[in-house]
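The structure under discussion appears below in the form of structure tokens.
A single protein chain has been omitted from the complex, and every remaining protein chain is retained in its original position.
What follows is chain A.
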Amino acid sequence: MAETIPAGSTTDGVIQVGQPTDARVSAPASYDVADFPVPHGREEDWRFTPLERLRGLHDGTAVADGGVKVEVAAPAGVTVETVGRDDARLGKAGKPVDRVAAQAYSSFEKASVVSVPKETVLTEPVRIAVHGEGGTAFGHQVIEIGAFAEAVVVIDHTGDATVAANVEYLIGDGAKLTVVSVQDWDDTAVHVGQHTALVGRDATFKSVVVTFGGDLVRLHPRVVYGAPGGEAELYGLYFTDNGQHQEHRLFIDHDTPHCRSNVAYKGALQGAEAHAVWIGDVLIRAAAEGTDTYELNRNLVLTDGARVDSVPNLEIETGEIVGAGHASATGRFEDEQLFYLMARGIPADEARRLVVRGFFAELVQQIGLPELEERLIAKIEAELEASVG
């Protein structure tokens, strides 16, 4: 079984072999919410999540009232459609893996499909703005990138809402998709969703998940490969404040030979009752020879009372791989570090900024999107200002 890595500890290179795929979920994946029992909180995949704060998304009591506005701004050449439940493009990337994702899949009325035709190289990002107006909503979004097309998609979540919504990324052969999902919700929002990418032959998928807001955010970024040669980079950045629960549960399913994945998630926590959860599951199946994978999670605890659960888990069913590794570490910003910086004339808030900026800098650079870089740094500064002051 995977083990919890308490704050302050480090794991490196623990490799688990031969664990059944579904040992850690309470039910097999399914499109139908009825196939999932209502979680009680002790299941492996629910044990970190405060169910009482899900506002009924998990037990069927949440009722959609449409209080969420979605706007898509797409450059010329991109098709944006609203489709019914029977559209053939829905559900292709994979089935929902937990009850809330299945609830979303069973409950949405219309889905949005954004398509970038094959061989189209976009010079401007597609922007999807999801703005909560205090309501409850179930949603479904498909982003389809044709063969050899290239696109950047930015999904922004703001406002207050209770949302269960899934996103599917269908990435054609040789295509390149970069997706940035920013959870900049008000501190009252609840957001649960599954983001599943189906990566085509020699295609490249880059995911950047940025979570700052929300009372409770629980996301499942998942990657499956449709054909050999696929590459996935998953970056994440979270800043968990007083009272927030931010949970990222990643799963990379290496079921195809010669694919690559790289995961790097970093989070800072500040304030009492701040709780961040990071689950990084990587499965290399017997058929996936030539796999190259690495995952990393780093957490920086800035104040007492914050809690991190970081659980990396690597399962390997073939020895014929290029590489596989993981690392997880949670560090504290110590009083001694603060004293050292202050003893050099640096005021306390500036010292904290210096450390947090340094902590995120490498990741922000890796993301490689200059426009986002500036926004992230500004946002990190704002988070620090808000909670330090």
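Points worth noting:
Simple rule for what comes next: a residue touches a chain if its C-beta (ideal position, glycine included) is under 8 Å from a C-beta of that chain, and two chains touch if they have at least 3 such contacts; residues count from 1.
Note that contacts and distances are computed from a predicted model.
Chosen from "RNA polymerase sigma-70 factor (ECF subfamily)", "ABC transporter ATP-binding protein", "Cytochrome d ubiquinol oxidase subunit II" or "Nitrite reductase", the protein name that UniProt gives for the omitted chain reads "ABC transporter ATP-binding protein".
Considering the whole complex, the residue from A:Leu51, A:Ala129 or A:Ile346 that touches the absent chain is A:Ile346. If you put the missing chain back, the residues of chain A touching it would be 300, 331, 334-337, 339-348, 350, 354-359, 361.
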